[in-house]
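Can you read through this structure? Questions will come right after.
Here the complex is missing a single protein chain, while all its other protein chains stay put.
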């Protein structure tokens, strides 16, 4: 790790500690913001669950707490001091950033074993990827709100970092942990397997078996890890499978319609009950369909597939928050060399900024001033999702264009016109 | 030639039918009076319906044959400067709420579903008689509705609407089930005449306060109560009934009533629909719907024997049912109480009692995770 990375980390830690201590009301304020804390990540709900857990009541009684039991085991066994808690969250953020720096340092974003971008030289130094994560206001807000999404993000990034280095077992274990914590990371499993297969095949040419066997082994390992985690959870919650419904069931069935930045809550408020199951299936399957297509089409760059799937799930998952977007954007910063190929960056950035300002304003009008209504806020969440969609699509375009230009260097800089 | 006679032949049974119905008299009178709105500022709707209630009662329909549906949130409203009274006139000469009124569907029971179930008699088996419309094909029914409405709909308590089609279909079901002989449908709401425009069942006479795109207006307000106390259409109906139909033997016909409607006074165009009703209006007494008749139809002698046999059978059946029932009840009784006692929820203070086992399990789980992680890192990459 170079000097700049170290100073970056020191700066980010200081900034967070400063914000935690100088504005003691800020974390609680952020914890209550619907844009940052969702029912499945909220720190407030975690505390509620912890209270019930330590008082000998099932934490899932009352339908408030929807997070994984291991978090209970963890938080009930650390000293009950806000400083310790804050430090843990800061540490998780730092770990995420270090993982990102690792990924950036490997240069996989520009050059995989199967594909080397012609714009490779245009990449940024590794520490900037860490900075894009650590200094992003969305990440900082998520960290300050002590949303448990922080741990999911750390697990995802760690998993990718391990996969990039070819350490397939830790990668799968970390992914299992992140999927265990919040379900949706399971979507990146195929791409992650491809990534670690590619990376391992470069280091030990010929020794690796065919992809299918490899994939089956890894999936088996993943399932084993998940089974282990669920088994531990079973023991932790005192021999009850209740947590399955209260955690993954909530992700899947959406019983809690607290507003968030996503598209689901309003849709399912308005939905007639008889269509609910159907649309739940449609929405969940919709997320799933991207996985196969992306893995096949961009087979040469599995890291980008992972990035895109994370971006898509930041829009379409059941309880998204700005922390998911922060994760996507920081991974996207690895593709800095492709930004010149993107066409709507200024537009999308402005839209994101607009949405981040107008969202709280409209929420205020709706909830506090009473002069607006839910439609105001929903309109802004639509804009927010639109902006991310534009970025996802634009990045996808840039990657495809880059692959095409790599194949056909003579077409570089020429416009493509659809006839 | 043949072609010319067939229609007549076809019509014959129909004609016979008509004759029969005209000749046959009704044997009971029922009234369904509905105020579909709630809240203090809709005082007048409650007053409308209570005025009608008072009128039909005055003309002899007993409470047992009047179904009164109203939100009933006005008389005892804290805003009511005359507690427990409802007036339909600013002179406050008559307290509509005063003596005894029997409200059958009250408050949140006034729903579209309950109204339609009442009409079609598709009710729960344990519904009390007071909440059922126990009519047959010899019953004349007077249906009066008031509230806030629009083109082909009537709002029920700001929560739901009944459409003209719903009512028309309900009446058709009633006809099919022989639940009425003749019916008078009267409605006082905005665009009221649209509400009966969809009726298609026979023997229904309908009248409403205003035509399409017309509002119905209130008659006057009581400035001490602070609200309008009655609607115009209902007011002038009542005026006619009070002044002309003094008792149940009145010979005034519905034609007289309908002729008394004055658009200038009512401020809207009242409508009457007679095409489904095959009697001449000047032959229909007002008391055919607003009053009570005592006509009794005596059936053949054999019927009495049948009835006795039925009663006997019923008694046997009842005996059979009760005896084993009692027994089993006696057997089960102690068991039941026991389960009740056992099921009683206990209220206890939760205290922080994180046992060392809980901690140990937690720590072990975490340690296991960590071990798996580091173990995984140690495994050679070859896998």
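Letters A and B mark the chains in the order given here, with residues in each chain numbered from 1 onward.
Going forward, a residue touches a chain if its C-beta (ideal position, glycine included) is under 8 Å from a C-beta of that chain, and two chains touch if they have at least 3 such contacts.
Quick note on the criterion: contacts and distances are computed from a predicted model.
> Looking only at the UniProt record of the hidden chain, which name from "Replication factor C subunit 2", "DNA-directed RNA polymerase II subunit RPB3", "Gaa1-like protein" or "BING4 C-terminal domain-containing protein" is the right one?
According to UniProt, the chain not displayed is called "Gaa1-like protein".
> Identify the residue among B:41, B:165 or B:374 that touches the chain left out of the display.
Residue touching the chain left out of view: B:41.
> Touch as defined at the start, partner being the missing chain; which of A:119, A:146, A:165 or A:317 qualifies?
Here the residue in touch with the unshown chain is A:119.
> Check the options B:79, B:106 or B:178 and report the residue that touches the missing chain.
Only one listed residue reaches the unshown chain, and that is B:79.
> Which parts of subunit A are in contact with the chain that was left out?
Considering the whole complex, subunit A reaches the absent chain at 119, 121-125, 128, 131-132, 135-137, 329, 332-333, 336, 339-350, 352-354, 357-358, 361-362, 364-365, 368-371, 391, 412-415.
> Hey, which subunit B residues sit against the chain that's not shown?
39-41, 76-81, 83, 221, 223-224, 226-227
Convention: only the chains that are shown with their structure count from here on.
> So, what's the distance in Å between the C-alpha centres of subunit B and subunit A?
Chain centres of subunit A and subunit B, defined by C-alpha means, are spaced 56 Å apart.
> Under the touch definition given earlier, write down the residues of subunit A that touch subunit B in their complex.
Spelled out, the residues of subunit A in touch with subunit B are 52-57, 70, 72-74, 76-77, 166-170, 172-174, 177, 200, 203-204, 207, 217, 221, 225, 228-229, 232-233, 235-236, 238.
> Across the complex, what residues on subunit B touch subunit A?
Going through subunit B, the ones touching subunit A are 350-355, 358-359, 361-363, 365-366, 368-369, 372-373, 376-377, 379, 381-383.
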